[in-house]
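Only a single protein chain was left out; the remaining protein chains are all shown in position.
Letters are used for the chains, namely A and B, taken in the order the chains are written, and counting of residues starts over at 1 for each.
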Amino acid sequence: MAQHSRKGAQFQALTANRLDDGIVVYLTADNRWSESLQDADIAEGKEAGEALLGRAQGSVDDNTIVEPYLFEVAREENGIRAASVRETIRQAGPTVRLDLGKQAELPGVHR
Amino acid sequence: MQLIRNGKFVADDFAAVGDEDALPEGAVIVSLERWQKDRDALTARNTPLGVRLKSGQEPSVIADDLDKLTVVALEFPAYRNGRAYSYARLLRERYGYNGEVRAVGNVLRDQFHFMVRCGFDALEVADNITPEIYAENVAVFSHSYQAATDEREPVLSLRQRLAARAATREAV
Partner (left out) sequence: MYRYDEFDQQLVNERVAQFRGQVSRRLSGELTEDEFKPLRLMNGVYLQLHAYMLRIAIPYGTLSSKQLRMLAHIGRKYDRGYGHFTTRQNLQFNWPALKDTPDILRDLATVEMHAIQTSGNCIRNVTSDQYAGAAKDEIEDPRIVSEIIRQWSTFHPEFSFLPRKFKIAVSGTPDDRAAIRVHDIGIQIVQDDKGAIGYEVYVGGGLGRTPMIGKKIADFVPKEDLLAYLEAIMRVYNMYGRRDNIYKARIKILVHEIGAEEMKRQVDAEFAEIRKTGALHLPAEEVARIQAYFAPPAYETLPDESTELNKAIVADPDFANWVKSNVATHKVPGYAIVNISLKPIGGTPGDCSSDQMDAVADIAEKYSFDELRVTHEQNLTLADVRKKDLPAVHAALRAADLATANINLITDQITCPGLDYCALANARSIPLAQQISERFSDLDRQHDIGELKINTSGCINACGHHHVGHIGILGVDKKGVEYYQVTLGGAADEKTAIGDIVGPAFTEDQIVDAIETIVTTYLGLRQPGERFIDTYRRTGIDPFKESLYATH
């Protein structure tokens, strides 16, 4: 399983890819899968992170999603932000095709 | 675990025996180490005998013993480890072994076709494999480009025969 969260990260969200079309999704507080990071449930601390990962297992088992993993986020004034370049790109789309991916509807996400 | 021998689901008439186990009556398959240690005792039993080779134990180490062996079992420690395909071909093509070559370990349905082509005539498969699944996977491709251990005529020689036939027809 992918390891993309920094050890000791305070806030984490959970991402995966949808099985049938591969699209990036995030686990929400009410256990849905949203295409927007802004809908993601945020876990604070290690234990809450593990609990979040545990909640994804059902969707692995029923073949909704694949390859779930935790990654570090920060809460900011204008919403949730991924901590790494990688997860920012994953959330929004390739930085070299601003017309593609979710960034087409999210101007300014790549700073 | 089930045994498919020459395409038929059969009861396994060989007992797999661990290195420390007492030898049961009847046919057994033992490790290479046990065979090398107890060769005389095992041969004297006069019952069918098999040796199991792990990945890394090349068939050359038993090349001189093959006339005493009814089965050579080749282990696939993981589906990704394809070393035993070469071992099977060497047993058949280099050492002329005519006994049973059995695939054991991680034997996936998607590999049946390749295994049979390399000279395996017995496969130890998972319990969910049915005769239909076996038949479908072993015959997944009607033709093969390359010659291997099996009797399949490679595409290259099929083409030559077709061309020869066409030439004869034209001549007539």
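Worth a mention:
As a convention for this text, a residue touches a chain if its C-beta (ideal position, glycine included) is under 8 Å from a C-beta of that chain, and two chains touch if they have at least 3 such contacts.
Predicted model only: the values in this text are computed from it and were never measured.
Although one chain is not displayed, chain A still touches it through residues 2, 6, 17, 19-24, 60, 62-63, 66-67, 83-86, 89-90, 93-97, 100-101.
Along chain B, the points of touch with the absent chain fall at residues 55, 58, 79-83, 85-87, 89, 93-94, 110-111, 113-115, 117-118, 140-148, 155-156, 158-160, 163.
One rule holds for everything that comes next: only the chains that are shown with their structure count from here on.
Centroid to centroid, with C-alpha atoms defining each point, chain A and chain B lie 47 Å apart.
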